[in-house]
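Please find one structure pasted underneath; my questions will follow.
Incomplete set of chains, arranged as in the complex.
Residue numbering begins at 1 within each chain, and the chains themselves are lettered A and B in the order written.
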Amino acid sequence: MKNHDTLETGRALSEQFNPGMEATLEARYGHLLPGMAQSTVDFVYGQQYARPGLSLRDRYLATIAALTAQGGQTRPQLQINIAAGLKAGLSRREIAEVIWQMALYGGLPAAINALNSALEVFGSHDDGER
Amino acid sequence: MKNHDTLETGRALSEQFNPGMEATLEARYGHLLPGMAQSTVDFVYGQQYARPGLSLRDRYLATIAALTAQGGQTRPQLQINIAAGLKAGLSRREIAEVIWQMALYGGLPAAINALNSALEVFGSHDDGER
């Protein structure tokens, strides 16, 4: 029965950080890949992000670091995770710092490209605090 | 004068987390690359890890995430950073969690390989569970 719980847990967490994600995935990919939306919610949110042992804030910090170091080909996902990281308690400064630090591991171009992605997200969240 | 400070700051930090690193780099690579050891300490520690705005613990978390997602080709550096992350306050559990989460971004093989690297570091630090 455990896995039934991971799907439900994943749904609750996913709705909190990416509202409507499962429905969007189902509408976009469901005709080609039945069950893919449910699998994503279950594994990503229910079996990974919902794990105890590391805070959600730290998990988003790690994800932003990884997507930056992998280079700009994951721009849409990087931006989704930056927005989610802000919700999870990361400050803009912390996000900018972790991206810039990735110059050491993914190279300067990857860091600069990711900073540009972050600036776009910050621009569209311009509701006060920097 | 700022940069003189970044070199000194970098040296202090580097000695704390990787004792002897500058001397090792100099001994190993200095005959081929004069100044490379100093540059590394200055840029990596003095101009990156020493920056305010993100804690050292968080910086090591991010580095471990990135090196994992990039795949196992950076094993020695991953292990150095796992050891430094333990010093900076990360628990073994947190390190294992962030590595496993990278299955989502760098793929399952990269995560498994990095877990094996972590186990080796943990084994050689077996001085009481954290």
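Simple rule for what comes next: contacts are C-beta pairs under 8 Å (C-beta built on N, C-alpha and C of every residue); 3 or more make two chains touch, one makes a residue touch a chain.
Since the model is a prediction, treat every value here as computed from it, not as a measurement.
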| item | value |
| --- | --- |
| Given 2 visible subunits, total identical subunits the whole complex contains | 6 |
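Following the convention adopted for this analysis, only the chains that are shown with their structure count from here on.
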| item | value |
| --- | --- |
| Superposing rotation of chain A relative to chain B, computed on C-alpha atoms, to nearest 5° | 180 |
| Centroid distance [mean C-alpha coordinates] between chain B and chain A, Å | 23 |
| Contact footprint of chain A on chain B as seen in their complex | 43-44, 48-49, 51, 53-54, 58-59, 61-70, 74, 93-94, 96-98, 100-106 |
